[in-house]
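For reference, the structure is listed below as structure tokens.
What you see is the complex with one protein chain gone and the rest in place.
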Amino acid sequence: MHDLRFNIPGQDLNLEPFALRAPDFQKKCEVMITDRGYKCRITNIVPLSGQERLFLLRIVDPLERELFNFRPGQFLMLEVPGYGEAPISISSSTSNHEFIELCIRRAGHVTSALFEAKQGAIVSIRGPFGTAFPMEQMKGRNVLMVAGGLGIAPMRAPLFWIGNHRDWYRDVRLLYGAKEPSQLLFSYQFEEWQKVSNVKLHTIVENPDGSWRGRSGMITTLFDEFTFDPEETWAIVCGPPAMFKFVCNYLDLKGIPMNRMFVSLERRMHCGMGKCCRCMVGSTFTCLDGPVFDYWSVMNLKEAI
Amino acid sequence: MKRKLDFDIDLHHLPRVEGHGNIRISVRDGRLAEATWAVVETPRFFEAIVKGMSAERVPFLTSRICGICSISHSLASIRALERAMEITPPETALTIRLLAMHGETLQSHALHLFFLAAPDFLDAPSALPIMQSHPEIVRAGLQLKELGNEISTVTTGRCTHPVSLVLGGVSKAPSRELLLRLKTMIAERLPALERTTEFFSTLTIPQFVRETEFISLRNGSAYPSIGGDLVSTDGVVRDEEDYLRMTNEYLVAFSTSKFTKVTRQSSAAGALARFNNNFGLLHPRARAAAAAFGLEPVCHNPFMNNVAQLVECHHIMEDAAMLVDRLLDADLLDIRTAFKPKAGSATGAVEAPRGILYHHLETDDEGKVVKADCIIPTTQNNANIHYDLHALAEQALAEGRNEAETEKLCVILVRSYDPCISCSVH
Amino acid sequence: MIYKVISKPEFISFIDAIVKANNAYGPRQVDTGRRGEPIYQFMPVTSAGEIAFDYTATHSSAKHLFLPFRDELSKFSFTDGNWEQEVRYDAPPIVLIGLRPCDINAVNILDDVMLRGPYPSPYYLARRRNTFIIGMDHLPLADCFCKSMNRHTVNHGFNLFCSDIGDRYYLSINSANAFGFLKEFRLEEPSYEDNCNLIERRKMIKHSFTTNIEVTGLPVFLDIEFDSPIWQKWGDKCLSCGSCAMVCPTCYCYSVEERFDIDLKGSTRQNHLYSCNLVDFAQVAGGHNFRPKNGDRLKYRYYHHYRGFAANDNQQICVGCNRCGRACLAGINPKDVINDLRLERESCMTCVSTSPDRT
Partner (left out) sequence: MNHLGFELQPLKIASFDFTCCEGCQLQLANRESTLPEFLALVDIRNFREISSERHDDYDIALVEGSITRSDEIERLKTIRARAKMLVAFGTCACFGGVNSLKNRMPQEAVIREVYDGKAIETMPSMRIGDIVEVDYGIPGCPVSKEEVERIVVSLVSRSPVTLPTYPVCVECKQRLNTCLFDLGEICLGPVTRAGCDAVCPTGNTACLGCRGPAEEINFPAFAQLVRDKELSMADMREKLAFYNGFGDYLEEET
């Protein structure tokens, strides 16, 4: 009865310009990024504090493991099958192809599931996504890093990078603050950062307890411990939004040009590919144009901080 | 030498029935001292809270009287209000409503037969172990229940607490696609009904007879569902509006639900009552199913209510298929009559799964309800259950049954009525 | 593009043939409104007779046929301690009849968003490729403002476009298939008069717009007015109900949800159309909400539509169909909001935000 001559076979419209850009379904990597990830095994789980743990992931497929490359500051979408995806900064060294380290705080569906997961469990990652800290451009300069709380997570990749390319940079300094001493994560690495990577470390906590020997107060008070040459210094700032404002304002006053300060922004994200629009800041996608922004752009973005 | 029996059965909150009821039996020196059926449900006072509410909202309120027969309650209110305010719904809407009633009854009967009654006959605490022991029977039961729910969903928008049954008709007609799907679904599930019938024919129904008066609706042309005359197996015939003389509600001290009677000490409503009064209007297939169980009118064994429900399922499957066909040919756009609120009062009687259900509503000029009275099937069965318990306990003692056997029989008896207690205390 | 002319009865038989041979969607009257006006939606159709060719506008756009309200992205199946992921893009072919020029422009905009940029969406591409679009022009409704957005005409993105020139349709045939199908029917070459009629028709449509919004320079203007009190004023009216985004032909923001299957043997990842007006659109784990106020969220919707986001090269994505305006119970509509902004701008010259040292 139905006239088969009128059956539309599809793919009739000339969508060539798009089709060319569309993912090549045969080519593994591109497909991966949009909807499928790399399978990873959780090889180790290190408790960092009551709320944060370090997860060591190893990409299961050796070929994929070799292919997976990222730059410091980029993030990935971590899929815990059954629970969903969450954007997480890559917290390991770019030169480490064996393991990917993620420093994660228990917050909601995906992260809680990850906290329930046991060593050996298999999850998946898509990515890497987003912009990176311009480590090459900082060559020959001083690097001033300021991390607050969980802001240390995205800061570790640049720290490792600097450790690996220490002769590229002059003075490297890390200011690291947290609410409580127990929330200063990775204290077991402090010595390594200082001795091996030659990073000058200043720590501070807001609420000291009996055992705390160091300084207490806001992170900005650490600036009285040293001087720096604003002309020669690039800054990286990661932490809660309130901290950006104070720290960047201070650095601005001290004379570091706004386009030499870098921050990593956080927004709600569902796709990581500039489609879901959950991570918009002004007219900019945190996932595509960020998460690393220079402070000048941030100031020009509506509602960034 | 035979020992004199002394025991007390006190079943608090009888399980596997809808709502809260207690059975109390005490035997002293081998003689029955007490047998009571007490409803201890918390009352919800629907008749009071419905006062002042706009007529068009009332069906949504009264459907909340019962989670199992919400469609019946909704339609009883709608019928009362439409008669009170002289609204004539379009023919298509009436057909949709009839089909909705079928869906509800099928769902309710399947639930009762498989989840509530069957475990008694198989000595299981619930249907869950039966799922392991008789998976194919439970599957058949679920298929029937699902079909019942699907019919209700297609016709009223949701299987519990209908959304599209409104004054003046229905607010939305099912789409042709859904009706066609329903049609195939009914046809596909006939074997499940056959399997169920086979299974129930292997069970032993206890022998017990206490003559009583069975009340139901009768409309002369079709097996009763919505509206009609009030009739009894004792020959009483009354107009729908005369419902008070068909119930004669009275209060008893040990129960929060009222008791009712007509000509005798007590009366019964439900599947068996409908069967007894309307046997001739059943679909031939349903009559054949009854014959297979040796069920014929007038049957006075309350345990046979289970079988009567099964017989009704046969009728429903046939009739529902016919109604679906009728709807496929009907004008699905003409489903709702506009109306102006007005003062009036009328009764709406429908055959809920558990028996005849009355809503009597009175409205003022603005269409607000000023008076309400609802009489629920289980209310009309309470007295009968109560006196049946007495007679059954006597019979059990005479047959020399022990405490456990007596208790079991009494429990099965009460469940055979499929009481809907929260409904009866509304 | 090939141009032909077809008589209306012949056109109906063409549509009937194509509808009968495919899964087709077209405008159908679904209800009658409060004032007796017909209400239309794009619904499945099985014969040409069911299609309301003379419809005004559908209440909802046809967007959900390209971006379903809920769409399955992938499935996981679990085995003890491991899992496999299955991703499927296939979409059955459909025919979509009666899209207005603005609606087709909207699809073209979605093409830009979904298919350009670094990560083209294979899900969208599969549906888009398999959709046969038959467009139809119409006289604008009183509140249409697609001319202001320059979206009242369209010259690509459809397979076939029909302009009503009295007793016949002037066809713009834009695909080989469409041409192939039409060969079976009686077509005529457009005569000189037909061409004149077409021009006349276009002119008439163009001059029939009664609602106009001044959108030139709007992007910059929106940046400047970012902190304007106008947003709070309209935000106070907004119910954050998301209706506007649901009916809009270009709103595409979404959420991704993943759920275990009921047997726990697998899970499904779905995306779910969301709206930037919904309360938790920008809320992150832990409870911080980057846009806590109705006004902030409403502003973002306008920002996205009239300023544009990077994904769309900062182009405006509103096509001027005013579906959001009609659907909004609170009476919020682009014309009033934008005019209000402009008015406010004219009356008060001081509310330019003073970046960069905003506090």
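Each chain gets a letter, A, B and C, in the order it is written, and its residues are counted from 1.
As a convention for this text, a contact is a pair of C-beta atoms (placed from the backbone, for glycine too) under 8 Å apart; a residue touches a chain by one contact, two chains touch by 3 or more.
Here the structure is a predicted model, which means the values were calculated and not measured.
The chain that is not displayed touches the following shown chains in the complete assembly: A, B, C. Set against the missing chain, the residues B:22, B:36 or B:256 yield one that touches it, B:256. Of the candidate positions A:118, A:195 or A:213, contact with the hidden chain is made by A:118. Contact with the chain not shown here comes from a single listed residue; of C:247, C:282 or C:337, that residue is C:247. Listed for chain A, the residues touching the missing chain in the whole complex are 80-83, 108-109, 112-113, 116-123. Against the chain not shown here, chain C presents residues 30-31, 33-34, 39, 41, 43, 59-60, 64, 69-70, 78, 80-81, 236-243, 246-247, 259-260, 262-265, 273, 275, 278-280, 294, 327, 329-331. If you put the missing chain back, the residues of chain B touching it would be 13, 15-19, 42-45, 47-49, 51, 53-54, 57, 60-61, 64-68, 70, 111, 115-116, 119, 125-128, 131, 142-143, 145-146, 149, 156-164, 166, 171-172, 251, 256, 422-423.
Keep in mind that, in the parts below, only the chains that are shown with their structure count from here on.
Contact topology of the protein chains: irregular, matching none of line, ring, star or complete. Relative to chain B, the most remote chain by averaged C-alpha coordinates is A. Between the CA-based centres of chain B and chain C the separation comes to 51 Å, rounded to the whole angstrom.
Chain centres here are Cα averages; for chain A and chain C they lie 35 Å apart. Not a single residue position of chain A touches two or more of the other chains. Those residues of chain C in touch with two or more other chains do not exist in this structure.
Contact residues of chain A toward chain C in the complex are 1-15, 18-19, 21-23, 25, 31, 33-37, 81-85, 107-108, 111, 120-122, 124, 258, 266-268, 270-271, 273-278, 280, 282-285, 288-289, 296, 299-300, 302-303. Across the complex, chain A is touched by residues 17-18, 20-22, 73-74, 76, 78, 81-83, 85, 87, 89, 93, 95, 111, 113-123, 125, 128-133, 157-159, 174-178, 181, 184, 223, 226, 252-258, 260, 267, 269, 271, 274, 276, 281-286, 290-291, 296, 300, 303-304, 307-311, 314, 355-356 of chain C.
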